[in-house]
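Removed: one protein chain of the complex. Kept in place: all other protein chains.
Right after this comes chain A.
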Amino acid sequence: MHEIPSTSQCAPSIDCGSPLGNDRFAIELHEVTKRYPGGITAVDDLDLRVPQGAVFGFLGPNGAGKTTTMRMLVGLVRPTSGRVSVLGQPPGTPRQLARVGALIESPTFYPHLSGVDNLRLAARYAGVPDAAADRALAEVGLTGRARSAFRTYSLGMKQRLGVAAALLKEPDLLILDEPTNGLDPAGVAEMRELLRSLRRDGRTVLLSSHVLGEVEQVCDRIGVINRGRLVAEGSPDDLRAVLGDGSLLIGADPVDQAVACLRGHPAVRAVEVVDGRLRVTASPTLAAELNRRLVEAGVDVTELRPVRHSLEEAFLELTGPDQPVLADATTTGGTR
């Protein structure tokens, strides 16, 4: 696993060595493995802790084990081994389910029932009043089509209804698997605002998404899973730091003289010319010093800005085909 510096470690106030059931964590998985008949290991010795009140991004390539993990958190799938605690309870118990809302994989509803009837049905199972269905529909902006049959809904409307069902019980923990799938840009923005409001209310959200820009905007922490194992965990900045300090983009004239000048600097690891500008692999904190060096060498500097690694680059680095999954990785904080 990538050992991520700074905030990827457990915060000093968090006791990472405590047993399961710690009320500072909404979700705790300890050495959880899920093997399906036929020998497929979907989740492999996974350790994961999601702090209470966090919006936690859960990333991974297709088939990495995200959905299986989420299914285990609500008791739809039982782990082959290991321990799972959700809000201090074993998954799938009435006490746990009463406090958890979930949208896993894709919204599944009765096609002949209207949106509001589907939610009323769920409300009856959940033991909450029918009025909760109307409130949840309003929350996701689906009141206008509440009485239309589910089968007539567009993909985005189905997704909204799935989120509404997850909100029905006003849960302490939301598990959302690709909630923005099929939403238009306005819907994505509304979802982002909804997630932020949930965080303001102190609720915990476990969010799986392939839209890394969205994850970056709303998540406090991110866990990356690959081949059933957690390969990295930390804040978005921590994950980007996996790729190093970043680089600088410099517009300079003459280019050849600038390249020669920068290559002579001991802290510059590489210089390449991209579209007439220089991409300099060096810490962005060197920007002022490099600028001065270029000017003193008689080079005109027309542009100079730091280039941060994107979360996508970090994700691809962490989950690429060449990325080893370390069976004996050293436990660092809440990750393994």
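Assume a residue touches a chain if its C-beta (ideal position, glycine included) is under 8 Å from a C-beta of that chain, and two chains touch if they have at least 3 such contacts; residues count from 1.
By our rule, contacts and distances are computed from a predicted model.
Engineer: Mind telling me which option in "Phosphoribosylformylglycinamidine synthase subunit PurQ", "Spermidine/putrescine import ATP-binding protein PotA", "ABC transporter permease" or "Sorbitol dehydrogenase" is what UniProt lists for the chain we can't see?
Structural biologist: The record names the chain that does not appear here as "ABC transporter permease".
Engineer: Could you tell which one of A:55, A:165 or A:248 touches the chain left off the display?
Structural biologist: Touches the omitted chain: A:165.
Engineer: Just to verify: which one of A:104, A:140, A:232 or A:318 makes contact with the chain not shown?
Structural biologist: Result: among the candidates, A:104 touches the missing chain.
Engineer: Using the document's contact rule, name the residues of chain A that touch the chain not shown here.
Structural biologist: 71, 74-78, 92-94, 97-98, 100, 102, 104-106, 108-113, 117-118, 120-122, 124-127, 165, 169
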